[in-house]
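Every protein chain of the complex appears in place save one, which is left out.
Which chain is which? They are A and B, in the order written, and residues in each are numbered from 1.
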Amino acid sequence: MSNKIHVSTKVNGDAVEFLCDPRETLLDVLRDRLNLTGAKEGCGTGDCGACSVTVDGRLICSCLMLGAEAEGKEIGTIEGVAEGGELHPLQRKFIEHAALQCGVCTPGILVAAKNLLEKNPDPTEEQVRYWLAGNLCRCTGYDKIIRAVLDAAEEMRGAA
Amino acid sequence: MKYHTPASFADAAAIAASASGVTRFLAGGTDVLVQMRSDIVMPDDLIDIKHIDGVKDITQNADGSWTLGVAVAGAEMSEHPTLGKDWPGLVEATDLIGSTQVQGRATLVGNLCNGSPAADSVPAQVAAGVTMTVTGPNGDRVAAVEDLPAGPGRLNLEKGEVISAVHIPARGDNAGDAYLRFIPRTEMDIAVVGCGISLRLDGDTITEARVSLGAVAPTVLLVEDCAKAIIGTTLDDAALDALAKAAEAACNPIDDKRGTIEFRTDVAGVLARRAAKIAYARAKGE
Partner (left out) sequence: MALDEVKEIVESGENYDTDKEFKYVGTRPDRPDGLDKVTGRAKYGADHYVANMLHAAVLRAPHAHARIVSIDTSKAEAADGVKAVVIGTDLPEGLTGGDLHLQENTLARDKVYYDGHAVAAVAATSALAAKDAVKLIEVEYELLPHVIDVDAAMAEGAPVIREGEQGPTVPEGMHPNVVNYIEFGHGDLDAGFDAADLVMENTYKTEATHQGYIEPHACVGQLGDDGKGEMWVCTQGQWFIRKMCAAVLGLEASNLRVTPSEIGGGFGGKTTIFSEAISLALSRKAGGRPVKLVMTRSEVLRATGPTASTSMDVKIGMKNDGTMTAGKVVFRMQGGAWPDMAPTGMALNCAFASYDLPAVYHEGYDVLANRPKAAAYRAPGSPMAAFAVESLVDEMTRKLGLDPIEVRIKNGAKEGTKSSYGPTYKKIGLLECLEAAKAHPNLAEKLGPNQGRGVAAGFWFNHGGETSVSMSLGNDGTVTVSAGTPDIGGSRASVALMVAETLGIPYDHVRVNIVETGALGFNEPSHGSRATFATGKAAVEACNQAIGEMCRRAAKRWGIDEDAVEWKDGAVHPAGPNAGEFPPMTIKKIGQTMGRSGGPISGHHETTAGGVGESFGAHVVDVEVDPETGKTTILRYLVVQDAGRAIHPSYVEGQYQGGAAQGIGWALNEEYVYDDMGRLQNPIFLDYRVPVASDLPMIDTVIIEVPNPGHPYGVRGVGETGITPPLPAIANAIADATGRRLRHLPMTPAKVLKAIKNG
């Protein structure tokens, strides 16, 4: 009863192909077929944001998109956030500010925060908080995460 | 499950019409995939309508009205330079659905077709007078949003029918809309109560109004008595009291994990007052 779908797509700039069951989500495909385990499944229902990726530059939950829908798209994951061995300012600031404890929500938050700063380089604290409201963190109380994002934004504005 | 990618709504309707099992249309997928994941629904045929031309378009027509493709995501509505100036309440209501990530995919039509009485965009759609083109095996028809929900999870759509376009009326002058919902947190919750209001003024006096309530009945309600309570008034305290009273009277909610009958009824009145004030201020250009 093979009902597998062939999909060609791009992940972090690299062309990839895979076969997937139509029921498999993009998250399933990234993790189980493409060995990209940076995106996590915290809920499977779009409520926690741990699986955040971008599709054609748009932030989404990869648990809420089918693998089959990735045909012809450009997917961005945490594995592509550091470019050429250089950490993104957000990644450095997260370490510097101790903005992670267990770290399991961190990949999703970094992908989401990067997407925010690409659209809005100078967000207010409130804008950061609402943008990240779909990224649950149970360890930090968000304080250091918000500070790290605001600090990274400031540094990036300075560098720009 | 079979995954289909038809190139036209006629094809989509034909696939749905001839399907023998459970059929779902896929646009943003933010409800369908949750249902699949939670074992609530596993479609036999899943029809992805995003390969159809125009489904991502936002178009303002010559008469000032708007036509939206059915796969336009909430984020695309929010980012549109002028749609939100015409219909801030509708755009804000859509923006309240889920997280930033959900906004990247979720659509007005999906929010409607999920059939939840608590859907945030639906009261705003109803208040705005949004209509939908429904494509079926026998061609197209146009339906008002308030006539589409049939009950929780159910729509007045025939087998093989698929919504193929969204029509938002021309805003016109001296008019404004607003949508407010109550949730226990600041984000990420399903509305415990929602209220959408659209109104038009002549001077300071309200001449037209549509008021709708969400999550207080099996379907989103268009409440005539609420509109009557404020039409012909300047939204003074007496009108606001009458509006709140009419909203409370229209409520027929349930007790569930998200709210009690008493709470929903009380808050429906509170939100109606608050939303009316915002819509009124917007109509005045404030």
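Worth pointing out:
Definition applied: contacts are C-beta pairs under 8 Å (C-beta built on N, C-alpha and C of every residue); 3 or more make two chains touch, one makes a residue touch a chain.
In this text the structure is predicted, and so the values were computed from the model without any measurement.
Of the chains on view, those touched by the hidden chain across the whole complex are A, B.
Shown as candidates are A:Val29, A:Leu66, A:Leu117 or A:Leu136; the residue that touches the absent chain is A:Leu136. Contact with the chain not shown here comes from a single listed residue; of B:Glu158, B:Glu187 or B:Asp225, that residue is B:Glu187. Within the set A:Ile5, A:Leu64 or A:Val128, the residue that contacts the chain not displayed is A:Val128.
Seen from chain A, the chain kept out of the figure touches residues 1, 21, 23-24, 28, 31-32, 35-45, 47-48, 50, 77-79, 81-82, 87, 91, 94-98, 100-107, 110, 125-126, 128-130, 132-147. The chain not shown here touches chain B at positions 37-38, 182, 184-190, 192, 256-260, 262-263, 266-267, 270.
What we mean here is this: only the chains that are shown with their structure count from here on.
Remark: chain B residues 1-3, 26, 28-30, 33-34, 36-38, 42, 46, 48, 50, 73, 75, 98-102, 104-105, 186-188 touch chain A in the complex.
Interface residues of chain A, counted against chain B in their complex, comprise 3, 5, 22-23, 25, 44-47, 49, 52, 55, 58-61, 63-66, 68-69, 112, 115-116, 130-135.
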